[in-house]
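Remarks on the structure that follows.
Note that this complex is displayed minus one protein chain, with the remaining chains in position.
To keep things simple, chains are lettered A, B and C as they appear, and every chain counts its residues starting from 1.
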Amino acid sequence: MTNHSNSDSLRVRLTEFMERYVYPAEQVYADYVSEADNPWTIPPVMEELKNNAKTAGLWNLWCPYPEHGAGLDNAGYAPLAEIMGRSLIGPEAFNCSAPDTGNMETLLRFGTDAQKEMWLKPLLAGEIRSAFCMTEPDVASSDATNIQCSIKKEGNEYVIDGLKWWSTGAMDPRCQILIVMGKTDTNAERHKQQSMVLVAMDTPGVHVVRPMHVFGSDDAPHGHAEIEFNNVRVSTANILAGEGRGFEIAQARLGPGRIHHCMRLIGCAQRGLEMMCQRSNSRIAFGRPLSHQGSIREDIATSAAEIEQSRLLTLAAAKKMDKEGNKAARDVIAMAKITAPSMAQRVLDRAIQIHGAMGVSQDTFLAAAWGYARTIRIADGPDQVHMHALAKQLISQYGR
Amino acid sequence: MTNHSNSDSLRVRLTEFMERYVYPAEQVYADYVSEADNPWTIPPVMEELKNNAKTAGLWNLWCPYPEHGAGLDNAGYAPLAEIMGRSLIGPEAFNCSAPDTGNMETLLRFGTDAQKEMWLKPLLAGEIRSAFCMTEPDVASSDATNIQCSIKKEGNEYVIDGLKWWSTGAMDPRCQILIVMGKTDTNAERHKQQSMVLVAMDTPGVHVVRPMHVFGSDDAPHGHAEIEFNNVRVSTANILAGEGRGFEIAQARLGPGRIHHCMRLIGCAQRGLEMMCQRSNSRIAFGRPLSHQGSIREDIATSAAEIEQSRLLTLAAAKKMDKEGNKAARDVIAMAKITAPSMAQRVLDRAIQIHGAMGVSQDTFLAAAWGYARTIRIADGPDQVHMHALAKQLISQYGR
Amino acid sequence: MTNHSNSDSLRVRLTEFMERYVYPAEQVYADYVSEADNPWTIPPVMEELKNNAKTAGLWNLWCPYPEHGAGLDNAGYAPLAEIMGRSLIGPEAFNCSAPDTGNMETLLRFGTDAQKEMWLKPLLAGEIRSAFCMTEPDVASSDATNIQCSIKKEGNEYVIDGLKWWSTGAMDPRCQILIVMGKTDTNAERHKQQSMVLVAMDTPGVHVVRPMHVFGSDDAPHGHAEIEFNNVRVSTANILAGEGRGFEIAQARLGPGRIHHCMRLIGCAQRGLEMMCQRSNSRIAFGRPLSHQGSIREDIATSAAEIEQSRLLTLAAAKKMDKEGNKAARDVIAMAKITAPSMAQRVLDRAIQIHGAMGVSQDTFLAAAWGYARTIRIADGPDQVHMHALAKQLISQYGR
Partner (left out) sequence: MTNHSNSDSLRVRLTEFMERYVYPAEQVYADYVSEADNPWTIPPVMEELKNNAKTAGLWNLWCPYPEHGAGLDNAGYAPLAEIMGRSLIGPEAFNCSAPDTGNMETLLRFGTDAQKEMWLKPLLAGEIRSAFCMTEPDVASSDATNIQCSIKKEGNEYVIDGLKWWSTGAMDPRCQILIVMGKTDTNAERHKQQSMVLVAMDTPGVHVVRPMHVFGSDDAPHGHAEIEFNNVRVSTANILAGEGRGFEIAQARLGPGRIHHCMRLIGCAQRGLEMMCQRSNSRIAFGRPLSHQGSIREDIATSAAEIEQSRLLTLAAAKKMDKEGNKAARDVIAMAKITAPSMAQRVLDRAIQIHGAMGVSQDTFLAAAWGYARTIRIADGPDQVHMHALAKQLISQYGR
């Protein structure tokens, strides 16, 4: 159970840190990436931010285990995730970015001591980064039973063959470890066929095909990789939790993962709202500030109400997860997942419109944040999949 | 401060009461009204419900003063208001219907002992009913400074002249008292010109012109009256709080009033959602239940998420009112007011569509509840007025 | 093929007639109905309008056969239907109201000489009125194969048993003839089981159960009846076209019927737009006319654009029907049916909001017109049914 006064104090310190270090670093970071010969290089300012965050005791805030991080529950972490999410470079500065948090949590819960020593430790220290290889181009991966990647046991090795894409973070030069989901036994019961194995990035046969683009952006320097696994061999010690437990692990990580995305997107939307207020107050068109336009006022008011609703819903999901467990909370998690990204998309779209051409450009964080929101309506299960699951639950509850 | 275990226990008892008495009475009530020679007569079943509610200790739940009612704060009352709001005849059964609650609260806070004895007592007992005469046909009454009704002092009388409409409840044969807003001094400072006086329904010169219709329905037997005040004379003792305090009283009552409407509309929407689940499970079209249609599932899931968000936002407004006062809470009140009625309208519209022609008819509560939701987007200030006020506050907060 | 200069000239004369006779009659008509002891009586002003329209040569404009009416094709009739649709009492004044036009067309195309002499003649003359009994409360009637009403041949009689509702116009005291759809042979091929028979309103066993309400309004004096058919016996000569042809007749009438509704709703929306412009120009709130509010300007502009798009689409459907036949035009008919009523609903909702409380009341035509638009999203097949049919056609066309 979270010590909430701890969460409150972290909130204040985090806000100060964002203002003092993170926002000013955004342009430095962007300039470095855009001017780099190789966009897949990490701007030094990021490592500075990380060092400062460690020093300030703002490190691994996501981690519910006090020995490794802030020791907050979901409800305690939610407002912090929102604050970090206000900048697209925020979460990494505090070692709280996806997919590393999910990968670390997976290792914490399902890893062996050796696996933890090897991979969790440097991840917690922010020395390396990781990726999660689940989605495949050829099948609807929102239905995990469709997965085709093959993990065959041969002696004391697993042999991995398959094609993955949208492995977020795998383009990052510091990415050293992949968690790969595949099928170890296609004859097993439908949800026991899948397993997860740890694959070091430099294992022979791991081939990064290309970076995937999101609305034209390669999201460098982290990116989203298409990766081919061609006769990739790892030790059987690299299995996570055991054969046939891949589906279970995926379920375990997705609940919190979805909620973390929602929290960050609420931060994005809130910042977009504040930018709308600033822009509309300073921009003159047809003889008066935009803020005097009734339609812009309605955009601002509607956005504020929508954000507050998403915030409360996401917090309610976090509380239910803390109190009743992720499985019991799956209805509220689904509600947050189908509404918060859409909300952020709408709010950011209004902010873009109020900013005019600048809004779609690289000169504000709005366009990139919009792309993030749009993507999350597909990632971790498209809206429709969550809607259908939620509706089925409701129909069985009320539809007698 | 609410005793929340008390609120929880009331919630259980209220739900049981609704199921045992209120829902079964809906058809009885509707039949009585539709078959009455004069629609402006009260179905006897309503007085039975009221007696049962009194006996069950479910009376004046809205009232924050323990000597007169449940003694709950806004946050404690919110879930109860939602439950009562699930039926359009619910709130009255528990003496919790608009505008009587607002009028009773006004009398409690601003009435003299004599005024309380004369009007508050029978209102609290559910023996008479009341109306609130503010809106006027000729001016935009959402801006209270526009009000034209004249209240002139002559000796120890006030003389009232003006035309009001949308005086909800004034068609009810039991309505005996009107709270009338008008101007006592058009030379005073803009927000000090208005006053409120108590006018007995049978005062000479009070002329009910006609019932106003809401989408073709006269909302009998309570209705919404157009009332002409023609040289209506009342004692100066009938003033509420004093001359020039009309605006202040209006502000005081509107905050909670708006939130109560939101709570009831959330109850309407929740019932609509449950009806969607039932209907879609039982109705067969093109060879399978509607509940197998993806689009209907999305309607159900979206509605559930929207309802939950409105519920949390309205509760947040109630809590802020309890903790920081109605004025400080005006931002969240505005957020609830601009989103909950629209939400209810959307959810009920989806429920109507799933019910087909039955949905627009008198055979379900959906059409009438929709009309209620639609009206609240205009009543107590149209959405636009609240949006603009909220936006101005946000722009001054963030727009530096 | 329409003589389009004829259509143009009719348009001018019709507009003049609407302004001179129809709009001024609206209040007279409404007052008569609201003050009548029995709402199911026809205001005399309607018969005056009809006489005037006959004298003015504006009679049976819908009828494509020059010997009976204007002899226009669908494209020629479309702008006229829009003009008449601007008033809810408009179409009847010109003998162009639903369901009579559909019923007359059905008799013209499928009736015997005796049937025409008996029923078509007085209908064309505007002396009697008719209803169409298809929808049933117990089944999803948008799928005509679900229909349960039984039409059994016994000797030289058909015996009809069943329950129908939403028989529009059947409450009208002048309604003398019903077209009833039922099943003559439940063993036949799925679309050959249905037949239509003519049933005089005064046939023993025809029992009007009650008027159905639309959002609380009984739509008097025409109304929508629930009708029980209890051992109703008619001559076998009353069959339309022959046994097993009910589905075919239904299809034939529904294409134009849907488009006529769209045209009239475009007229409703256009009038709503004009009322928005007038209201926003004359109403002062917070110190300036509503028309200076940016959000109201956006409502007006958006509405105008949406109306014009619907108008063009509906006209395109009419042209395709004229040129390629109703069956080939079913894609564009579906497009109009799924967009025009929703468009009218949105535009009228905005107009209501701009009119404030007056907008939901009986003081403008907005609320009733909104109810009409809302209902048409369900009548003649709910939106969803048309969407699915259209999508299937598109998927088979493009989805290779």
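Couple of notes before you dig in:
Basically, a residue touches a chain if its C-beta (ideal position, glycine included) is under 8 Å from a C-beta of that chain, and two chains touch if they have at least 3 such contacts.
It should be emphasised that the depicted structure is a prediction, and the values quoted were computed from it without experimental measurement.
When the whole complex is considered, the residue among A:G126, A:G272 or A:G359 that touches the unshown chain is A:G359. Across A:W165, A:F229, A:F247 or A:Y398, the residue that sits in touch with the chain not pictured is A:W165.
If you put the hidden chain back, the residue from C:A334, C:L348, C:L366 or C:A379 that touches it is C:A334.
Mapped onto chain C, the footprint of the missing chain covers residues 273-274, 277-278, 280-282, 291, 294, 296-298, 300-302, 304-306, 308-310, 312-313, 316, 331-332, 334-336, 338-339, 384, 386-388, 390-392, 394-395, 397-400.
Remark: the residues of chain B touching the chain excluded from display are 293-298.
Although one chain is hidden here, its contacts on chain A can still be listed: residues 135, 137, 139-140, 142-143, 146, 165-166, 212-219, 283-286, 293, 295, 352-353, 356-362, 367-368, 370-371, 374-375, 377-379, 382-385.
As a working rule, only the chains that are shown with their structure count from here on.
If each chain is reduced to the centroid of its CA atoms, chain A and chain B end up 43 Å from each other. Averaging Cα coordinates per chain places chain A and chain C 53 Å apart. For chain B, the set of residues that touch two or more other chains comprises 384.
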